[in-house]
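Removed from the display is one protein chain of the complex; every other protein chain stays in position.
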Amino acid sequence: MTTLLSLKGIEKSFGGLAALSGISFDVRPGEIVGVIGPNGAGKTTLFNVITAVFPPTAGEVEFDGERISGLPSHAITRRGVTRTFQNIRLFSAMTVEENVMVGRHCRTGSGVWRGVLGTPGQRREEAGIRRKTAELLDLVGLSGVDREGIAGSLPYGHQRRLEIARALAAEPRLLLLDEPVAGMNDAETQDVFGLIKRVQSLGVTILLIEHDMSLVMKACDRLVVFNFGRKIAEGTPARIRDDPQVIEAYLGAAEGTADA
Amino acid sequence: MFLEQLINGITQGSIYAIVALGYTLVFGVLDIINMAHGEIFMFGSFVGLLAVTKADAPLPVAFLAAIVSAAAMGFLLERVALRPLRTRRGASHLASMISTIGVSILLENVAHKLFGAGNHLFETSFAEIAFHVGPVTIYLVQIVILAISLVLMAGLALWLSRSRSGKALRATAESLETAGLLGVNTNRMITATVVIASAMGGVAGVLVGMAFSYINNQMGLSMGLKGLAIIIFGGMGSVYGAMAGGLLLGLSETFMVAYGSSGYRDAIAFVLIIVILLLKPQGLFGQAPAEARR
Partner (left out) sequence: MEWLNPYHLQVASFVLINAILGVSIYITLSTGQLSLGNAGFMSIGAYTAALLSTQHHLPIPVGILAGSLLAGVAGVLVGIPSLRLTGVYLAIATLGFGEVLRAVLINWESLTGGAVGVAAIPQMGRVILAWAGDRGFSPESLGLQGNQFISLAVFLILLLSTILSVAFFLRLSRSRVGRAYSAIRLDESAAAAAGIPITYYKVMAFSQGALLSGFAGALFAHSTSFVSPGDFTYHRAVEILVFAVFGGSEHIFGPVFGAAFLTVMPEALRFVSEYRYILYGILLVLMMTFRPQGVIDPPLMRAVRRMRKGRTE
């Protein structure tokens, strides 16, 4: 399989407003592809279409050769696509550990009876979930955090990492990260960059929405540029940086957001 | 006979419509169901009764008394049970609804203590006036009820669309925050809404007494649940929906009693709810929920 994710002519309108028009591009296994563009360009909407928060008005999403654009969210997660959210959607009243354990749901199978009776199989499974959770918290750099603390009381940066840990718990082949370093300083951003690279080295393909240009340029193998719901450019970071259309789209916002 | 049943149905339906308008007004603005609305209606009815029987007051005064007392109860409801929840962060719409359930239980049992169980006769000479058009007898009361409900609906619709305060109300309904930023005194708007809705409940209470001669303290519960059914059917927040739903329910109930099995009369309302929720959950005149919301 040379293509992991294939977007074919994705259109999305809300009432009369066209949020996405004719979006088509591919993501290859092992890549980190960045989706960039001014605010309101439709980037998060694209993520929402891919993960079936809502269906596309037209067009198809193919993952690993299979059409996923009609499936419910959880089925898509099961097939190996998970995500984080632009404005962190942790289960804030649950503990740190529980948040990651929930992420593990689709890879485990104890139902009502096994859960209530506490069969040996179920207890083994729970122990396995806890082990995996510890590993993931370690991977995202939260090993020192109190696992039984309430997720909502974590500092902002930790919450973002926890969300990534939760998304990784489902063993995705494709991870969608929506502005993972929003609001972070340079040091934190560097940490997350390292995390993203570690995740890539584990064989996970990554689709990344970000405004932080330094991160985008360093981390991404390819970029897709959005403006007003359309794809206006696609290519390597170096090529994109010099693309006149891209520069024009960012005009007025360009120098301001680029930390580079 | 059919024509008389039709008129009965329209009368019943008009009263339902007035009650439903009260619900829809509060839901449209506050996004909550005021479960105490039915009890306020019932209290208004009893106040009107007391005015007529104990104080020997003429009908217009009884109306006034009912309106004022219902409005006062609405005012208290908003201040004590609703406003504190609005200022509290994280209080859900469900919490407000549960709070109004609390008020409704309170009112129902206070009424039980004050007025006792059983039916009370609501007698006015006005209710006797009738016209005979051929074989059909129409009571003046029935015409008055229909007229009042049409006036209220038209008035409400006009007020909401044309007047400055009505537009401020709609702005508050759309977005509390934005309306506040634009200079609307949202607290006052909300209080006014609940007060007006409750006053309408009071009016309906007196009308019921006039139309059916007997009132009891269980009316609030029954009317409350049916009013709810009507706005769910017609579309929560829709003035036309409240009218259409009210008339439909009134007519169906009357015909069910006249030509079908009277025992199932009270179930019609709930069957309506279930049917509409299966076919068009947002109600007949309701708007489909926005996809991108939340």
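By letter and in written order, the chains are A and B; residue numbering begins at 1 in each of them.
Rule of thumb we're sticking to: a residue touches a chain if its C-beta (ideal position, glycine included) is under 8 Å from a C-beta of that chain, and two chains touch if they have at least 3 such contacts.
Being a predicted model, the structure only gives us computed values, none of them experimental.
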Omitted-chain contact residue, chosen from B:Ile143, B:Leu221, B:Ala258 or B:Leu284: B:Leu221
Candidates B:Leu3, B:Ala55 or B:Ile98 - the one touching the absent chain: B:Ile98
Contact with the hidden chain (one of A:Ser21, A:Thr44, A:Ser69 or A:Gln122): A:Gln122
Per the touch definition above, residue among B:Leu3, B:Val151 or B:Ile274 touching the missing chain: B:Ile274
Chain B residues that touch the omitted chain in the full complex: 32-33, 80-81, 84-85, 88, 91-99, 101-110, 113, 221, 225, 228-229, 232, 236, 261, 263-264, 266-267, 269-271, 273-274, 277-278, 281, 294
Missing-partner contacts on chain A, residue numbers: 51, 53, 72-75, 77-78, 82-83, 85, 89-94, 98, 101-103, 105-108, 110-112, 115-116, 118, 122, 125-126, 129, 166-167, 169-170
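Going forward, only the chains that are shown with their structure count from here on.
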Centroid distance [mean C-alpha coordinates] between chain B and chain A, Å: 49
